[in-house]
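A single protein chain has been removed from this complex, and every other one stays in its place.
Coming up: chain A.
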């Protein structure tokens, strides 16, 4: 029996779409995960899935583009089912991740303990994993992550997830757990899988070698006021060699990166605020050095990533993939979806979506593709 199944549809009628997408899934899975375009009513989709799977954990979220068995799709609906034999699963809806994620801390501890995760283990990476799906546009991912990670006294519990989207309308996103819908909360799924899993993060950017120092920032609000002691937009545009009033056109292709040794954590600029400051998709710290990045060949990079990813397994049951909205826009502008999909469709039981941020262990990352594969490791 397949441990994971996935399906997608571009059917516009919501009832038909749910019917079509569930036709190839498990009839009574342990977990049902769906991601939907805002072209469908989220409340309706949630209700339909919950009605069909009353004995399963049903988690859903709005997206900004979906990823199904054939790769990227627009205005679609994607669902994945996880068989009971994949392992134990417990879920929590953190109601307010923007202000009071700490209120959900005890629920998180209970949920993790409920499926036998030893929170005090010294080898947390062997205890299981947690999937997190925060709402977007409320600058709450780090807060949610900080509370989820806080239940483990030691480091190393694998965290994987992505932020909900709203088809680039930037108004409101939704998540749901077992029928309950939230636009301020986030869903947490603890898993104690019976199979192996591998997480991988793809970065399609490389440093241009041009660096700047953040000299004034509001970390919590993710705003950078000054770079190298001057107005942020002036310096950013100057270093990039573009006009200041055209800077936002380069955010997608030239985000910033904070380097930790050989690893670059991408910080994507979200928008230029009226006062000339720059707001980011993740927290930015004052006095940190950031480098201007430039894209590598996405198709070649994906081929290499998938080769590395697949070579980790002898058997791959299924794959969750979350891709940043900025990458999606970049791929769209270059018209390379067909080439990328030719690579992605080789993955078995693929499901996921394009997100407003990706969560990978302790960090919220931007402009990244994160992959979670379940199966038998080599």
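To be clear about the criterion, a contact is a pair of C-beta atoms (placed from the backbone, for glycine too) under 8 Å apart; a residue touches a chain by one contact, two chains touch by 3 or more; residues count from 1.
The rule is simple: contacts and distances are computed from a predicted model.
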Inset, instruction - Mind telling me which option in "Multiple sugar transport system permease protein", "Sarcosine oxidase subunit beta", "ABC transporter ATP-binding protein YclP" or "Methyl-accepting transducer domain-containing protein" is what UniProt lists for the chain we can't see? - result: "Methyl-accepting transducer domain-containing protein"
Inset, instruction - Consider the whole complex, including the chain that is not shown, and state which of A:47, A:102 or A:273 touches that chain. - result: A:102
Inset, instruction - Return the single residue from A:259, A:342 or A:377 that touches the missing chain. - result: A:259
Legend entry - Residue touching the undisplayed chain, where the options are A:70, A:85, A:110 or A:146: A:146
Legend entry - For chain A, residues in touch with the removed chain: 99-102, 142-143, 145-147, 149-150, 155, 214, 219-220, 259-261, 263, 283, 285-289, 362-363
